[in-house]
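Heads up, the thing below is written out as structure tokens.
For this view, one protein chain was removed and the others were kept in their places.
For reference, chains read A, B, C, D and E in written order, and residue numbers begin at 1 within each chain.
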Amino acid sequence: MTVYGKEGHTTVDHLHTREMVLNMGPSHPAMHGTVKMILTLDGETIKDADIHVGYLHRGFEKMCEEQTWNQVMPYTDRLNYSSPLINNMGYAMAVEKIAGIEITPRCRWIRTLASELSRVTDHITCIGAQALELAAYSPFLYGVEARELLYQLIEELTGARLTVSYARIGGLRHDLTDTFEAHYRERLPRIHQLMEDVHRLLTKNRIYYDRMAGTGVISAEDAIDYGFSGPVLRSTGVAYDVRKNAPYLAYGDVDFEVPVGSEGDNYDRYLIRVEEVKQSLSIIDQCFKNMPDGPVNIEDWNVVLPPKEEVYNTIEGMIAHFKIIMHGSDIPEGEAYSYVEGANGELGFYVVSDGGRGPYKMHVRGPSLHLMQGIHEMMLGGMIADLVPTFDSINMIGGEIDR
Amino acid sequence: MTTLILYALLKIAGFVLGYVMLTATLLTWIERKQSALAQDRIGPARASIMGLRLGGLLHIPADAIKSFTKEDFIPDTPNPWLFKFAPVIAFIPAFVMFAVIPFGPGDLIISSASFGVLFILAVTGISVYGATLAGWASNSSLSLLGGLRAAAQMISYEVTMGLSLVGIFMVYEDVNLQNVVIRQGSNVLNWGIVTQPLAFFLFLAAVIAETKRGPFDVAEGESELVAGYFTEYSAMRFAMFMLGEFIAIVGVSAVLVTFFLGGWQVPGLEETGGWYTVLQVSAFALKTWFLCWLQLMIRWTLPRFRYDQIMHLGWRILLPLSLLNVLVTGIVLAIIHG
Amino acid sequence: MNPIYDPYLPLGILLLLAIGLGLAIIFLNGILGPKRMSKEKSTPFECGNDPGTNPRQRFDVKFYLTALFFIIFDVEVVFLFPWAVLYREQLLAGNGWFFFAEMVFFLGILTVGLAYVWKRGALDWE
Amino acid sequence: MTATVKKVERVVPDLAMKAYVPAILEGLGVTTRHFVQNLGNLVSGRKKSKRGTEEIATIRYPDEKREYPPRYRGHHRLMRREDDQVRCVACFMCSTACPANCIYIEAGEHEDPTIEKFPVRFDIDHLVCIYCGMCEEACPCDAIRMDSGEHTKPKYSRTDQRVHLVDLLERGGPSIAKQGGRFS
Amino acid sequence: MSDALVKAIQSRFGDAVLASHAMAGDDTVILRKDSLVDVCRYLREDPSCQMEMLVDVTAVDWQDKKEERFEVVYHLHSLSLNHRLRIKVGVSEDDLTVPTLTGVWRGANWPERETWDMYGIRFDGHPDLRRLLLYPEFEGHPLRKDYPVRGYQPLVEMPSLPVDREDSEE
Partner (left out) sequence: MPTLKINDQEVTVEQGTTVLKAAAETGVEIPTFCYHPGLSAPANCRMCLVEIDGGRGPQLMPACYTQAGEGMDVKTDSPTTKDAQKSVLEFILLNHPVDCPICDQAGECTLQDHYFDYSAQPSRLRHTKVHKPKVKVLGPNIVLDAERCILCTRCVRFCDEVTETHELRVTQRGDHSEITTFPGLDLDNKYSLCTADICPVGALTSRGFRFKARVWNNKRTKSVCDQCARNCSTFVDTLRNDVKRVSPRTNEEVNSWWACDEGRTAFKKYQEGRYLKGVISHEGTTNELAPSDSYHRLGSQLSQTVEAHGGEAVGILIHPSWSNEDIFVAAQFAMEAGFSLYVGGRATDGYEDNILIRGDKNANRYGMNLILEAMGVKHGGVDSLAAAIEAGTIRTLLILDGEHALPESVITSIGQVEKVIALAAWQTPILDAAHVIAPTRLVYERGGTFVNFEGHIQRFHKTQMHDVNILSPWHALSTIARAGGWDMQYDRISDVFAGMAEMVPRFAGLAYQELPDDGVTTVQAASTGAV
């Protein structure tokens, strides 16, 4: 305890206040994604934090070892539930990497488009939730409204808003719908306007600025050392983005910029996410422009299900269909680590195949896990109230940490 | 004597029970509906009696019934009596504040005590107890933090609140609220908001902080403290805090109206009596409603301060500014009259 | 004074009414609401865990400091009120500048006090 | 790889920002605009404001329903043959493809040798179902579909969420998909 | 690019590298367990490697398929040079330990805890080797192949912190 004596701060033992141990979470409004932090507080200052994750553990990796290659897809939806499409694509790419499958050009572009749609929804959720937990309710709901417009698009595309299960090994579940682009263009002005409203409510508001700027600071060295990636790493000024550093899908063929920050604080992360939403919308636009016609799935009946017409009417199609569903796609032995830029950073899938009906080993490198193991660096010395924007700005997703 | 009591009761019934309580209960609905509309939502619309929904208005009685019939449990605490009565303590000051607020010309004020403003300051001071005792008696870390924050925040802004009113008194030369209103007159240019613009903002900020509403709602900041000092409360005891809060919103709006928006004065209307009085009472009601609306809108627009930022704002910005306001008012008045 | 303007009686009635209303509401709730206590309900909420530490312990001294400052400043503010009410009268009476200087002096003391605690860091919340 | 990097522009707090008030007023302007326009829409019963921008995004759900897109995966249904018999032949593809194991089928022998096999029982436990659409994709007979356009409704008991052959058939219409080598 | 990396490790550490391959384009070296930390420190610090980031740590249970039952897999990434490397270390069932890499990358902390949690591989020198995802009372290590998919665990009492009630009296 410090009191204010002549020499400024002097420690006086008999005036000590006991440090308070406070359980924050798992059932706490700010701990979305269920995490428990055992905080040691001195007054309102965080002196120590022990973070317990695992409340959403559901044996994802164990389950995957029991399923066929395609059956894993719905599980991946539930990793980062804010951007399920990116997870889908990441997993499909990992398996395709083992099997050496080259997907069709149209599929590449659709996957890019879908990933970016998901990224936008994820970032909007994050921005909105962050504002919400600072009690700015309206920006959150404007964000949700914009997200809802996109969710409806995703629903039109995949049949579900969140549990999309869209990708398949070697292709996709569906092609785009005929009305997809028209619906997107119809909604775009409204999305832009809502994002503008969010910006006007937050960016220059001093209350918001004070809460965000200078809180949750982390240095670039620490961030790299802890394995941070995504917006949090970029906020420290490191321009690392998988889409640029190791272009996959159609990212090599589109123009976009990687926003980076300078201070590594919450405010930078907010700005980066806002900017990334703009970049992603621009990528989506380019996807529509550049997307070629053609088939979506590869024509290999050892891997992808034959078209329904063939299944219904030819024994060849029927057999391939049966075999893939009973015994899984034909993926050779091997291992691969494939990584994509998830909304929170590098989302990696390490898949080992023993030539069987499904993954022999499946491991997901969820960006949030690394963010959470370093979050105490951002929190210590801050106030308990700073924990809220910090925790939000790393956008911790329980699904991909706990798996 | 009997007439006196009857007359007082009539005024209480009309103003406090009729207007204030009605507005406060309506505010519970308005808060939801207004925020809904500001956020592109429909808002409450579900409660219905035989298909009749009234745009969600029925949620008010529904909530009341629900609150009354919920279990009111008391957690394990060394101070059960404090726990039980803290909501009442929070409720009373907000309620009695209206005694000194003139809602119309003449004797349309419940208590024309000459100490009007002192009473308001005293009463808001007491309201600190409700939150603090609730936080203390709950025997929970979160509640305690909430209670402490509430206490520190409210007493800090109390100073600004008093100080920013000094300018008003310098201009209008009275501490009786009815007289302040009368001195403001029907000329808009003579109203507090014009003569004391800085004081208006200072006072507005201070009273919002006093009611612990956004952006000053750190005492119940749900993202940190779950529900702050009333985390442990349930049923009607919990609703009492809410009700007290909404009454306080009406209260501080009424005070703001009285000091800065000419009270019941209608612009350009000098006479009183008869229909004019009705008009003036309505004007008071409308002005108060507007300020209630404004407070709700602010709450749904702004993010929350951090706790230390509130203290910083209160002590280092608002307090010096209110001192400055007194000084400037003094100088200006001295120049005008000197 | 006209008894109709007697300020205390209505105030008293309102106060009684407020207390009565508050108690009545809680009493009614006690009758209408069910009573089903359990161990889990009676433990203080801490996100589903048993509480980490007992909240009943010394808390940060800054809260006490704030209370002290409040008393100092609020009392001083109250001293300003009579002065403020009389200020214009005194101006018109012609001894305005003296009266103003008095206030400046008083506010000066107040400001010095504020400056002192500010400088000392007592207003720092970390 | 040359990354095209863009440094985000941080706001430098100027006096106007430090004074709180302008940003607050701007914010109030935004929310008030939404409020006023939505209030206008609500009162006048319009779906959208005149500028065509503001609209209330939510709907009064049970009274008013959003139309689901054709691909929407909702309540399962079992299609019928042209003669109204169940199309399903109890091949177990759906239950095999189901990652959640929520489909329970019991096969029976049909009198008609051209049909041979049909489901005696076909239960789906909607509490276990994850609505992934794998069953629909796996069906080689166009028998099970999820395009009923309705989502699963809440029920009062767990057992009620287990839907049976009859419920599933009730939702199903005739399927016109050609099957078994009969190309059109 | 990374091929050179593998060669560099081979030339520098010689017999520490048991094998290397580049399946599906992922360069992989299989190291001897005792030289893991040295190689990793070199990889991190040498200007030609600059592997600043430990991307991931996991393990594979080969049960009866390989001589050494477990394989701990590390993925490294160099931000400045933009290359990647996978390191594998075999762990036999008799000696379920691997030296920790927390001294080289702080980011190894949680992934190693997770690996311990899921496979029961102990990381020597780890500062805080607790279970990460599962609760302390959990028995067994679920990602091992011999752990049943539907392996039910007995329910445990909610763990709670000791409550120190005595200081209210002071």
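We take it that a contact is a pair of C-beta atoms (placed from the backbone, for glycine too) under 8 Å apart; a residue touches a chain by one contact, two chains touch by 3 or more.
Computed from a predicted structure; not experimentally measured.
All shown chains touched by the missing chain in the whole complex, by label: A, D. Annotation: of A:Tyr55, A:Trp109, A:Tyr251 or A:Trp301, A:Trp301 touches the absent chain (contact as defined above).
Only one residue from D:Ser44, D:Thr114 or D:Ser157 touches the chain missing from this view: D:Thr114.
Note on the undisplayed chain: of the listed residues A:Asp222, A:Asp330 or A:Asp354, the one touching it is A:Asp330. Within the full complex, the residue among D:Val8, D:Cys141 or D:Leu169 touching the omitted chain is D:Cys141.
Residues of chain D in touch with the missing chain: 89-93, 95-96, 107-109, 113-114, 116-117, 140-141, 179-183. Residues of chain A that touch the chain left out of the display are 300-302, 306, 310, 312-323, 326-327, 330.
Operating definition for what follows: only the chains that are shown with their structure count from here on.
Comparing the centres of all chains, each the average of its CA atoms, the largest separation from chain D belongs to C. By number of C-beta pairs in contact, chains B-C lead all other pairings. Taking the mean of each chain's C-alpha atoms, the chain closest to the overall C-alpha centroid is A. Computed from the mean C-alpha positions, the centre of chain B lies at a distance of 59 Å from the centre of chain E.
Separating the CA-averaged centres of chain C and chain E is a span of 58 Å. If you average the CA atoms of chain A and of chain D, the two centres end up 22 Å from each other. Multi-chain contact residues, meaning those touching two or more other chains, occur in chain D at positions 1, 24, 27, 30-31, 34, 57.
For chain C, residues that reach two or more other chains under the stated contact definition are 46-49, 51-53, 55-57, 59-60, 62, 125-126.
Of all the residues in chain D, the ones that touch chain A in their complex are 1, 3-11, 13, 17-18, 20, 23-24, 26-27, 29-31, 34, 53, 57, 68-73, 93, 96-97, 99, 130-134, 137-138, 140-142, 146, 177-183. Interface residues of chain B facing chain A in the complex, by the touch rule stated above, are 35, 38-41, 141-142, 145, 214-215, 217-218, 221-224, 226, 300-309.
Touching chain B in their complex are the following residues of chain C: 3-11, 13-15, 17-19, 21-23, 25-26, 28-30, 32-37, 41-47, 51-53, 55-56, 59-60, 62-63, 66-67, 69-70, 73-74, 77-78, 80-81, 84-89, 91-92, 96-97, 100, 103-104, 107, 110-111, 114, 118, 123, 125-126.
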